[in-house]
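In this view, the complex is presented without one of its protein chains, the others remaining in place.
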Amino acid sequence: MSLLDWLFDGLLGLTMLWLGIRVVSGAELLNTIMSFIGLGILMALAWMRLGAPDVALAEAALGGGVTGALLLAAFNRLKDAPSVQTEQDDKD
Amino acid sequence: MIKTDPLRFIAILLALLTIVAFGHMLAWSLWTLPPEAAGLSLIVNEKMPESGVDAQVTAILLNFRSYDTLLELVVLLVALLGAWYLGKLHLPPQDSKPGLVLEGLVRFLVPVMILVTGYILWLGSHAAGGAFQAGALLAGAGVLMLVVIAEKVAVRDGVRLRALLVAGPGVFALVAGGLMLSGKLMLQYPQQHAGSLILLIEAASTLTIGITLTLLFAGGRPHRGKTD
Amino acid sequence: MSQFLWYALIGAVLLCIGLAGLVIHRHLLRRILALNVMSTGVFLVFVALAKRAGEVPDPVPLAMVLTGLVVSVSATALALVLIVRIQHLHGSAELPGDDA
Partner (left out) sequence: MSLMPALVLIPLLAAFIAFMLPRIARITGLIAAVTVVGLSLTLASHVNTGGPLRMSVAGWEPPLGIGLYADGLTALMLCLTAIVGLGTSIYAVGYFKVDRNHNGYNTSSSGWWPLWLSLWAGLNALFLTDDIFNLYVTLELMGLAAVALVALEAHAVAAATRYLLVGLLGSMFYLLGVGLLYALHGTVDMKILTTTMQAEPAAWMAMALMTAGLLLKTALFPLHFWLPPAHANAPAPVSAVLSALVVKASFYALLRLWLGPFEALAPDLAGQLMGILGAGAILWGSMQALMASRLKLVVAYSTVAQIGYLFLWFPLADSTDAGSIAWYGVVWLALSHGLAKAGLFLAAGNILHASGHDRVTDLAGVGQHLPVTLFAVGLSCASIMGLPPSGGFVGKWLLLNAAFVSGQWWWAVVLLVGGVMAASYSFRVLLHAFRNKESKHPHHTPHPVMEWSALALALGAILLGILSAQPLELLEVGATMGKLALTEAPQ
């Protein structure tokens, strides 16, 4: 494990921890979602370092992309919630 | 927070202390794990020729432990059912008219993404790729379409849409059942057809995963179609 | 301190960070985020321990992580739909009478 590898892995790990802390302790909800998406992308990078390309691809697409999109969509719906009228679903 | 609810503050403090203790024990147990462990990689290498594909992870997901993947696709379907039977679909109100550039980009990007989805699906048989990654990319294209050109996307709840949503686990279960009827064990692919059966299941799963995740992004059940 | 152990410990710490977030916050969206941080941590532990099989990691835990990823995405999606529904019914994105 050369020094450069160590430097890269160490930095990547610490940044992931920092993002994890920001997700949990962030004041503004939108920032926490953004930190989580960042964490998802860095996680994909970490898994590339650990020699698992297909799982890294899945994490970037599913963990970062799709989950991030779902979170942002939910965040928007929560923001302007009262205006959206909910009628009970009809019988099928 | 201390002033408002001292009891809750103490409870949280205690909880955090237990979490720190738990973290130390977990770290210690990870530390004591043997540094070299081949796990099942030797057996997988040995059985790869009979699996019908060259990529190891795809072989495990769709042949050696295909039963897990079947149940997991059902989990995805159950999540969609839960979201559907909670309420009608409310497409996000189009407050901002998408600019010409954005719409132009999406018109160009979505076909490319669908092409790449097909490529990643095909790649899965011999390199890093497969049904889940391709499905997630398809969902990305779907989300783009829903957000930018929502009104042009005719999503109608009907037998056709539901057939697509059930295609992945449905084909998987039918293949499993069919193999059982033909005298083999459940999900035991015949040696020579293994590759093509896996590709068939992966294609159906990609379609289902893509559409299911897009509808989960939309967050509700599309309106009843005129056809149904 | 080999590479796999470093990432495994990072995964363990992420798990604890997520657990702490779950305990501290009452807003449901933040709790879902905390749960997702925990699951990423668990998956990182899985992939890190798989690397002990040498240069090419052991594929079985990787397949398990893929399965776990799809399961956690579908669970998160269902949770988010439920949360939006609670916001409509109770006006606040927190569980009523939430003592935890």
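Read from first to last, the chains carry the letters A, B and C; within each, the first residue is number 1.
Following the convention adopted for this analysis, a residue touches a chain if its C-beta (ideal position, glycine included) is under 8 Å from a C-beta of that chain, and two chains touch if they have at least 3 such contacts.
On a predicted model such as this, the values are computed, not experimentally measured, just so you know.
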| item | value |
| --- | --- |
| For chain C, residues in touch with the removed chain | 15, 22, 28, 31, 35, 38-39, 42, 45-46, 49, 52, 60-61, 64, 67-68, 71-72, 74-75, 78-79, 82-83, 85-86, 89-90, 95-96, 98-100 |
| For chain B, the residues touching the chain missing from this view | 25-26, 28-30, 32-33, 37-40, 43-44, 47, 63-68, 70-72, 74-75, 77-79, 81-82, 84-86, 159, 162-163, 165-166, 169-170, 173-174, 176-177, 180, 184-189 |
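Following the convention adopted for this analysis, only the chains that are shown with their structure count from here on.
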| item | value |
| --- | --- |
| A-B or B-C, whichever has more C-beta pairs in contact | B-C |
| Length of the line joining the C-alpha centres of chain A and chain C, rounded to whole Å | 10 |
| For chain C, residues contacting two or more additional chains | 2, 4, 13, 20, 24, 50, 56-57, 62, 66, 69-70, 73, 77, 80-81, 84-85 |
| Residue numbers of chain A (touch at least two other chains) | 54-55, 58, 62, 66, 70, 73-74, 77, 84, 86 |
| Complex interface listing, chain A residues touching chain B | 53-58, 61-62, 65-66, 69-70, 73-74, 76-77, 84, 86-90 |
| Residues of chain B that touch chain C when the two form their complex | 12, 15-16, 19-20, 22-23, 26-27, 30-31, 33-41, 44, 56-57, 59-61, 65, 68-69, 72-73, 75-76, 78-80, 82-83, 86-87, 132, 209, 213, 216-217, 219-220 |
| Complex contact set, residues of chain B against chain A | 55, 57-58, 85-88, 90, 92, 120, 124, 128-130, 132-133, 136-137, 139-140, 143, 213, 216-217, 219, 221, 224 |
